[in-house]
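All protein chains of the complex are present and in place, except for one that has been dropped.
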Amino acid sequence: MDLSYSAEEQAFRDEVHDWLKQRLPKRLSAKVRKAQRLTKADYDEWHTLLGTRGWMAWHWPVEHGGTGWTPVEKHIFEEEMIAAGAPRIIPFGVNMLGPVLIRYGTEKQKAHYLPRILSGADWWAQGYSEPGAGSDLASLRTRAVRDGEHYIVNGQKTWTTMAHFANRMFCLVRTDPNAPKRQQGISFLLIDMDSPGIEVRPIITLEGEHDVNEVFLTDVHVPVENLVGAENDGWTVAKYLLNYERTGIAGVAASKQALAGLKRIAATERKDGRALAEDPYFAARMARLEIDLMAMEIFNLRLIAAAGMGKSPGAESSLLKIKGTQVRQEATDLLRRAVGPYAAPDLPEAFDEGWNGQAPGPDYALALARGYFNMRKASIYGGSNEIQRNIVAKHLLGF
Amino acid sequence: MDLSYSAEEQAFRDEVHDWLKQRLPKRLSAKVRKAQRLTKADYDEWHTLLGTRGWMAWHWPVEHGGTGWTPVEKHIFEEEMIAAGAPRIIPFGVNMLGPVLIRYGTEKQKAHYLPRILSGADWWAQGYSEPGAGSDLASLRTRAVRDGEHYIVNGQKTWTTMAHFANRMFCLVRTDPNAPKRQQGISFLLIDMDSPGIEVRPIITLEGEHDVNEVFLTDVHVPVENLVGAENDGWTVAKYLLNYERTGIAGVAASKQALAGLKRIAATERKDGRALAEDPYFAARMARLEIDLMAMEIFNLRLIAAAGMGKSPGAESSLLKIKGTQVRQEATDLLRRAVGPYAAPDLPEAFDEGWNGQAPGPDYALALARGYFNMRKASIYGGSNEIQRNIVAKHLLGF
Amino acid sequence: MDFNLSEERRMLTDTAERFIRERYPIEKRHDFAASELGFSRAMWRDFAGLGLIGALMPPEVDGYGGTGEDIMLVFEALGRGLVVEPFLASGILGASPLIDTGDAQTLGQVMAGERLLALAHGEPDGRYALSHVRTRATQGAEGWRITGAKSVVFNGGSADTLIVSARIAGDADAEDGLALFRVDPHQQGVARRGYATIDGGMAAEITMGGAIGEPVGTPGEAYPMIERAIGRGILAVCAEALGAMEVAKDLTLDYLKTRVQFGQPIGANQVLQHRMVDLLIEIEQARSCIMLAASTLDAERTTRERNLSAAKHLVGRVGRLVAEEAIQMHGGVAMTWELALPHYAKRIVMIDHLFGDTDHHLERFIRFSREAG
Partner (left out) sequence: MDFNLSEERRMLTDTAERFIRERYPIEKRHDFAASELGFSRAMWRDFAGLGLIGALMPPEVDGYGGTGEDIMLVFEALGRGLVVEPFLASGILGASPLIDTGDAQTLGQVMAGERLLALAHGEPDGRYALSHVRTRATQGAEGWRITGAKSVVFNGGSADTLIVSARIAGDADAEDGLALFRVDPHQQGVARRGYATIDGGMAAEITMGGAIGEPVGTPGEAYPMIERAIGRGILAVCAEALGAMEVAKDLTLDYLKTRVQFGQPIGANQVLQHRMVDLLIEIEQARSCIMLAASTLDAERTTRERNLSAAKHLVGRVGRLVAEEAIQMHGGVAMTWELALPHYAKRIVMIDHLFGDTDHHLERFIRFSREAG
């Protein structure tokens, strides 16, 4: 047992750090730090830079353009990316579809799509959720009916993140409504977003933003060659995707970044004539969070290392997801508290690039209540924490 | 709405306070304050004094020897009793069986037993729980078979508090094992503890004390006239007992007393050169407890007043029970914390009357870890807090 | 002790609740909040006509209420409707010093819905400290002149009259040396910058450079009036949070019973049932503590402020729990603007940022408890 970083790991960290320092555009990191809205062009620029360096598909096997990094190296990469203020890598193509294609795609699909993911040429959306389904993914109702060389798709997807930027969407559809079990009769399709019959409508979130969408599909023609895996075997594909290695599931790097920001703010804010960081109650709240986070970082690496290269920790992921969201949400809660009355003012225009107005209070206060409310989603999406507990109860505790 | 005590209520408080000051034996209040073991004789002495004053059966209707007090007066009485260090009134006869006999007893039963409860002549035990039943009362297996003018009772009761002091026990028994529902076929019997075939065996609790017992019944003959209510209708009787008004279900008075003790200790204990009460963390823990308790006192009175005289708040009792045990247990937790390393020493002999040894630390420290562990029972017995939540979910939330 | 409402109070509550239920749907509320003013003048006049503003004022200034109980009942109803009209700014914060000084004339206009008030007290870097005032007032030949900056002033942009705190003596954090002034915001020397708040309200930054002000009460001795105003405000927003929590709970309960997943209503999950029970308990605890604070709003200072801080602390603690649990139990839909629930959650949480958060009031409760002995 040795919980310190080896010389090699430290050198790797330096390499990533230096590259980011040189190549990450200041314009982008400034926007990320101010929590400003990133455009499609911003993301494309960043994806292309990463792709050129060979770090776009860092989870993939080396033979397909991946990196071959160890779990610890991946963890270091994530930390450095977030610490540098890099835009997040939009995960739908590279983290989700990529591994699926590598495992289940035809040679033709791999040859066509994988390079386009690596280069950032395609922006994928994830067409899983449907209205009224929530965490009950298998209840999906979008229908695909075979008609010669096409499937005709009808239905509706929801919570489709960034679908308004996407040119493609991978999609779960029901191909056999008469299958004895709901999980059967589902297929996995690749759909062009410019196909006739597709309409994307924004969903406005509680803080007034547009990140997610509803996608309506009306008689959309999808070539049969866009089927991934066998017809009616989409559930297997979907499960594989859900279980594919996710180093970052606990969000350790993001929470560390949030904690660092919190400490800076608490050192600046005043309470009763001294720094807020010196207030015993606030200091205690921050310290509890920090200790939870220190423990979680080890917990995360332990589980990922134990699962081994390229494999998912299985149901243990659920433990990380639960604790990770608790810590992350607690961080946003303290950030909101830290700025006192200045958490209330809400200036949506401040999140556009180039805004140079003045905040009623400190600049950093503007995004904090939004961040808190927005982060409530962390314990809901990707299988709510209640679903995660059900999974753990069944698979780890044997109930 | 007026949440202050009226002049009449204040006068009532003075009356109770003065009587206790004059009549509660100092020897008894000293034992209570030191958490020493009370003997049967101690309880008998106290019951007799209360009976003489007419305050033994303070929940009963006036015509049977009760007091006719309002809920607020009952609350005041409980507060003053506990504040004075009075021994608790053993509830099985006066609070449990009494109301049952008044409602379901025959004239003969009433005439015989009620005066004996009022005078303290009988000490009743409650024969409800059985091994393996827990909160599932209706699963009871103790059998009573009619044989001429007697029931022959065989079975086993458990968690029988103070059964080693009792001369009588009221008991739920199964008289019809073939009833279609488990709740049917149960009867309510009064049993003399000196009947042949009864054996009382102590259960030693986690802190090494003997308060509860197992009671084994082997071919115990119980006269048929000792049946309360109709044969096979004991469930109705049992339910009535459970729902009978319990002003004190939230344990407000006991928690207030515990908080007062905690404050005294925290003012005495030193931490880093000042009183523990001035330590920000400990002060915050105490203040949160106090605020919860202030709220609970109003909550308790609101619900009891709303239910009206002599009636139970119904499922609302469960709300009070849950919050009441949380507050009570939190108080014992803080008491244990307050004395630091001195919570560890355990001197069982210190809880006997007349012990005049020296505690390793302050005298008040000796009972605190015991108190904490013992009070874990509060959220378990009388229907665990989980059962209470089930009740609320069903009856108040309509699930 | 008596836990019942009088017949009059019951009528007041019924009227308010019925009106809000029938005339104040959430879509209209959003429209009002999104307007330049941030609320509806027409609706404000209707509220005035119903007597809901007057219910916040005592008979001494020709109101018909003004007790803690009245404030509690009105604001609980307002909280149930997420009402954005300036009850807090005009009816409580701005009105309080005028009640204390018996200014029936101005308050008459307020009760009629004709004059809007705002209390300009908070300042940059003041956080929740009640006595922190750097704004200075000096008396010259033509009267008092005020210079300084006020921060996050609720409805400060639309108020017809500002009640401004300023210092005439003492250090920035001293309780002594404070004064309140009535300031016309339309004069030269007053600049206002209004903005929306995340929970649907409006606030403003206000700077004054030699603005003319007319004293309210005796200059130098205003601290108790400020504490009274904020104390009434605390009770008001606690009750508002209570109303909002009740609705959040009811919406969640309803959702649990109707939303089907994995072939059954999600409320069939025992964990959600038990968590709802805990919400129910904690909301009733909060209500009880608010009742206590309401009943001692006119008691001597230590009791009054101690109970107010107890209530505000508990509402902060319970509010976060209720808001977060209500969102969590709703799942994804609670993240959308379209649903009413998240707007309740936002208001409940943001009330913790008004007049001191849950930690601030825990500390304050401890301080007043020590005074009480």
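Assorted remarks:
As written, the chains take the letters A, B and C, and residue 1 is the first residue of each chain.
Just so it is clear, contacts are C-beta pairs under 8 Å (C-beta built on N, C-alpha and C of every residue); 3 or more make two chains touch, one makes a residue touch a chain.
Quantities reported herein were computed from a predicted structural model and do not represent experimental measurements.
The hidden chain, counted over the whole complex, makes contact with A, B, C. Of the options A:A11, A:A30, A:A111 or A:M294, the residue whose C-beta touches the omitted chain is A:M294. Taking the complete complex into account, A:S4 is the one of A:S4, A:N178 or A:N356 that touches the chain left out. Think of the hidden chain as still there; on chain A it touches residues 1-6, 9, 72, 283-284, 287-288, 290-292, 294-299, 301-302, 305-306, 319, 322-323, 386, 389-390, 392-393, 396-399. Panel shows chain C; residues 269-271, 274 of it touch the chain omitted from the view. Residues 129, 132-136, 139, 159, 203-208, 269-273, 279, 281-282, 329, 333, 336-337, 340-347, 360-361, 369-370, 372-373, 376-377, 379-381, 384-386, 389 are the ones on chain B that touch the missing chain.
One rule holds in what follows: only the chains that are shown with their structure count from here on.
Averaging C-alpha coordinates per chain places the centre of chain B 43 Å away from that of chain C.
Each chain gets one centre point, the mean of its Cα atoms, and the points for chain A and chain C are 38 Å apart. In chain A, the residues that reach two or more other chains under the touch definition are 281.
Shared interface positions of chain C, i.e. residues touching 2 or more other chains, are given as 362-363.
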